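Note that one protein chain is taken out, while the other chains of the complex remain in position.
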Amino acid sequence: MTSIQSHGAATTVRPRQSGDPTVDSRFRGNERIDGARRFLLRHPGVVRLGVVVLMLLVWESAARFFMDPLFISPPSRVFASLGAVLDTEGVPNALRLTFFELAVGFAISVAVGLPLGLAIGLEPFARRSFMPIVLLIYGMPKITILPLFILVFGIGPESKIAFGVAHGIFPIIVTVVAGVQNLKPILLVSARSMGAGRWHILRWVIFPHMIPSFFAGMRLGMSGVLLGVLLAELYVSTAGIGYFTTMFTENFQPTKLFGLIAMLAAMAIVLNEIVRRAEHRFSRWR
Amino acid sequence: MSTGEVAIRIKSVGHHFGEAGEARHVRALADTSLDIVRGELLCLIGPSGCGKSTLLNVIGGLLAPTSGTVEVAGKPVHGPMPHDIAYIFQENALFPWNTVDQNVRLGMLFQGVPKSAHAARAQKSLEAVGLAEFADHYPAQLSGGMRQRAALARALSLQTDILLMDEPFGALDEQTRMILGEDLSVLLARTEKTIVFVTHSLGEAVFLADRVAVFSARPGTVKKILRIDEPHPRNPDFVTSEKFTALRNELYALLHDEIRKAVGSEAPRGRRGANGGAM
Partner (left out) sequence: MARRRDRTQQLASRAVQIGFLLAVLALWYAATNFWGVNHLLLPNPVTVFHQLVDVLKSGQFLPDLRVTATEFVVAFLLAMASGTLVGFFVSRSPYWIRVFEPLFAGINSIPIILLLPLYVLFFGLGAASKIAIGATISFFPIVLSTVAGFGNVDRMLVTAARSMGASDYQLFRYVLVPAALPVILSGLRIGFTVALLSILGSETIASLAGLGHQIVQLAENMEMAQMFAYVVFVLAITALLNVLVSRLEARGRRHG
């Protein structure tokens, strides 16, 4: 029976009435249904999968029977046409180009963000002066100046990379600064008492301590670069995936559009997962 | 103070968590029967995991026992009985976003006391526990002892006949416990409340209780009941008396083996009962 203390968030206690099933009733009744119920109860992941499948089914039936095929396409058809999407002239190149933009954008964000973050974080005066400025730009909706980026960098991959960096570099700086800051002073004192010089402290105390925050920053940075590059691509593109999303939209080809976007989503998920796993692996001591 | 009338009748109550054969199966309480008399303060004491908190939860209607029944004031217990039983927990159960006064009033709102009576009752119970000046403070601004006083005030304002207290002073330091214990004794002398009190502390049990029910190790049952014949309010000097020492020693003797048994049979972490550490 339910008890207030043995269940989760906020359970109700219903006063037990005399006809109520007691604990023993669980042994009565259908064994197989109970077995299945218990399996599902122990594996929420299976139920989660079930929910996703259910949503796909809803999408499938809605798209197939109730909606205009000009605007929406059922998942079965989308899945079947993935090959056709890749066969479309220029799409594989576009995917490669987008991936290239993401990789370069991320690399630049890290290469510039990390040293900048260290420089700002390690010197208290620099931190107090520059952090508000960094935070200001971080919080600014850079999307408003996307047209400006295009004007400055052109409509090629440079502008996508630049816009990606604009979104990806700030979380890296901010998290690196935070990681350097919350070092317990006692650790520094203890290192110094053992004779460590400035360089040693940097290399063996500050740097390892900062690694988990750095990886957290990289995770946020990757999300930022993804966002920036994709936004720029969707805005204007001559050979990247933005070009094709526009084309499929204007030609009312929902199947190919869904397929392309699904592939992009997969790319985004994979990249995110990689960075997230790296973060997890390097943050174990935390 | 006891009038002889039975306030709480515990009949063959037993409880186990989980199903037999499951990893988390634990028999917390074995067949336990006990009659608690109106107006007495009964202490439940015993080793960890012996079921005393489980029994308290059963009495309070917070847990339905797997066997046996409890009757309170002649009525069988099916769920919380806010008009008959007030419950005080070990951990702080004051609502942190409310002031002390608001906490007390909220309890009355839940029980169903008419709004017009709230102010007077709140004032009275806060005065009774000595927190009248701190009515507008937030729990975070109070010490542990004061928070438990506030919890007590909230319980008192509900004007129930029965008060259940689950190691209420457990998280406090010894000096605060001493003071609160003395104050509780004074309070008991003034009212006719029936109090069931779970504790780990031998001294506290002897000082406060009219009777002490000593539990055996898990699965727990009442091993022996010690009677303490000393009128309330208990004199602080009682603690240093020979009578106190003798009683405390007797309690120690009864408990020592059970405690050893309980520690010896404790399973490694991860295989405790469904109720986890709340034992």
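Order as written gives the chain letters A and B; numbering starts at 1 within each chain.
Quick note on the criterion: contacts are C-beta pairs under 8 Å (C-beta built on N, C-alpha and C of every residue); 3 or more make two chains touch, one makes a residue touch a chain.
Just so you know, these numbers come straight off a predicted model, no measurement behind them.
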item	value
Hidden-chain contact residue, picked from the options A:I143, A:I201, A:A239 or A:A278	A:I143
Touch list for chain A against the chain that is not drawn	4-5, 7-13, 41, 44, 47-48, 51-52, 71-72, 125, 128-130, 132-133, 139-141, 143-148, 150-152, 223, 226-227, 230-231, 234-235, 245-246, 248-249, 252, 254, 257-258, 261, 264-265, 268-269, 272, 276
Hidden partner interface residues of chain B, rising order	60-62, 80, 82-83, 85-87, 89, 91-93, 95, 97-98, 106-107, 109-112, 154, 158
